[in-house]
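Complex shown without one protein chain; remaining protein chains in place.
The chains carry the letters A and B, assigned in the order they are written, with residues numbered from 1 in each.
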Amino acid sequence: MDTLLEARGLKKSYGNVAALKGIDLRLMSGRIVGLLGPNGSGKTTLIKIACRLLQPTEGQILIDGEAPGPVSKSKIAYLPDKDFLPDWMKTRQLLQFYEDFYADFDRNRALEMLSSLEIPENMTLRKMSKGTKEKMQLILTMSRRARIYLLDEPIAGVDPAARDYILRTIIGNYEENALVMISTHLIADVESVLDEAVFLKKGEIVLHKPTDQIREETGKSVDEYFREVFKC
Amino acid sequence: MLGKLLKYEIKAMGRIMLPIYLVLIALSAVFALTMRLTIGKTAVGFLEKFAIVTLVLFVAAIIAACVMMLILVIQRFYKHLLGTEGYLMFSLPVSTGQLILSKLLTAVLWIVIGLIAGVLAGFAMVGILSSVPEFMKEVQNAWNSLFTQADLTRNLTLFVLVILAGVIASLCKVYASIAIGHQFGRNRALFAVFAYVAIGIAELIVAWVVSKIDASLGFRIFSGMSSSGLDLKNSLTAIGISAIQICIYSVITWLLLDRRLNLE
Partner (left out) sequence: MEWRFKEGIPIYQQIISELKLRLLNGTYPPGSRIPAVRELALEAGVNPNTMQRALLELERDDLLASVRTSGRFATEDEEKLSKLRRTLSESCIEEMTGRLRTLGLTDKEIMDAVNRYLTRGAGEAES
């Protein structure tokens, strides 16, 4: 197992507001990790620093041993928590875009998933429903044979059927030795797919353990335990 | 990777600019044809009205093309690089320099195509309105009036270079302003405008200081910035000044986007 993501003393402030207060974290290959915390706990900030969309105020983050840059970006399949694709593009053009820029993009895998959802190839993103658009983004991300998958709130605000579809797509498609990090505040929905849980509270990691260990030690589900830790 | 970025950027801008340019050329042709039909006719009330309408539309299309170009240059950078689409662009395995360069080169390309379209529209009008030999003479006259000096090629090249350098410098200035505005968490658009004005003021101050030191160079800086004199010395100065602007503004843009990017 290799260390694929490592944060050392990572801090990030927005003006006077500290979003991350010194994160130390090591995540290994072959693991599905839940980055769990309520809204505003710093989940998105951490992921965005790993993708080099944000600059840390202090400390550093290493992706497969390297500082974020074009090389690390080629290894990360990132699913942002918002609509990030050009909405004038057709399905076909989006596939071409991903194929052009990512050497690890598996077109056949994407086509298979698209056909099972019956998304036409010449449909523009703008004409898709919100749910279809989200699935489209997920399909493009999960069709990469990446080393690291960073999925920011992939199941927020979707109905149970779509949630099942999304989780199945994730566990059915990630590369075997990849690291998958799923950020969410909906723990009950994801806990059965997680190897490890990282609890993030107000910019600090309060717990990082295998999920089965949490269940065994506390006699509770991760969700229950989470509620206890984050009780207001 | 730059090639691939360019491919998508050119497509994204062309989607909007190309139709406008085509309409421009079509309108000029329709106008010229209508005018030609009126020649030697007495009852031309309708045709004349139609011609006037097309002429108005033609002018409107030119204005639309300019405004649209300006909006697109800003939008492709402000919204599509530093907005939500930036999540896609900045996660691509490309360098920040390549991203900026793809925006710049594409904007230059579409501006140049626009200028060519404008010239073509002009030619189409004159060509249809007059007979062909007459038209060629017109072209000859146009050349001659533009370039009174003997060395036509040299002047034409200089002219194109001055324009090109000026266009690139202006684009870099816009990008730098947006990048500076991006540093301010809220009101990014407002601060970008402030930055643009501030840069303009800084340019004037520099020019003023230089003119105090060397009056003739100072004059050339002012004239180089506002017009493009075809005198060799003036042209080269103008190109030099643009080059300095390009260097400073692109370095600012690159530093801010590469070292201080904060996508929200």
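The definition used in the following text is that a residue touches a chain if its C-beta (ideal position, glycine included) is under 8 Å from a C-beta of that chain, and two chains touch if they have at least 3 such contacts.
Bear in mind the structure is a predicted one, so any value in this text is a computation, not a measurement.
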{"item": "Neighbouring shown chains of the undisplayed chain, as defined at the top", "value": "A"}
{"item": "Hidden-chain contact residue, picked from the options A:Arg31, A:Lys90, A:Arg109 or A:Lys201", "value": "A:Arg31"}
{"item": "Given A:Glu6, A:Asp64, A:Asp83 or A:Glu224, the one touching the chain that is not displayed", "value": "A:Glu224"}
{"item": "Residue in contact with the excluded chain [from A:Ala67, A:Leu117 or A:Ile171]", "value": "A:Ile171"}
{"item": "Contact footprint on chain A, counting only the chain that is left out", "value": "30-32, 164, 167-168, 171-172, 176, 192-195, 211-213, 215-216, 218-221, 223-224"}
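The rule we apply is simple: only the chains that are shown with their structure count from here on.
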{"item": "Chain A-touching residues of chain B, taken from the complex the two chains share", "value": "1, 4, 7-8, 12, 15, 80, 84-88, 90-95, 185, 259-263"}
{"item": "Residue ranges of chain A in contact with chain B within the complex", "value": "14-15, 48, 51-55, 69-71, 73-74, 76, 78, 80, 82-86, 88, 97, 100-102"}
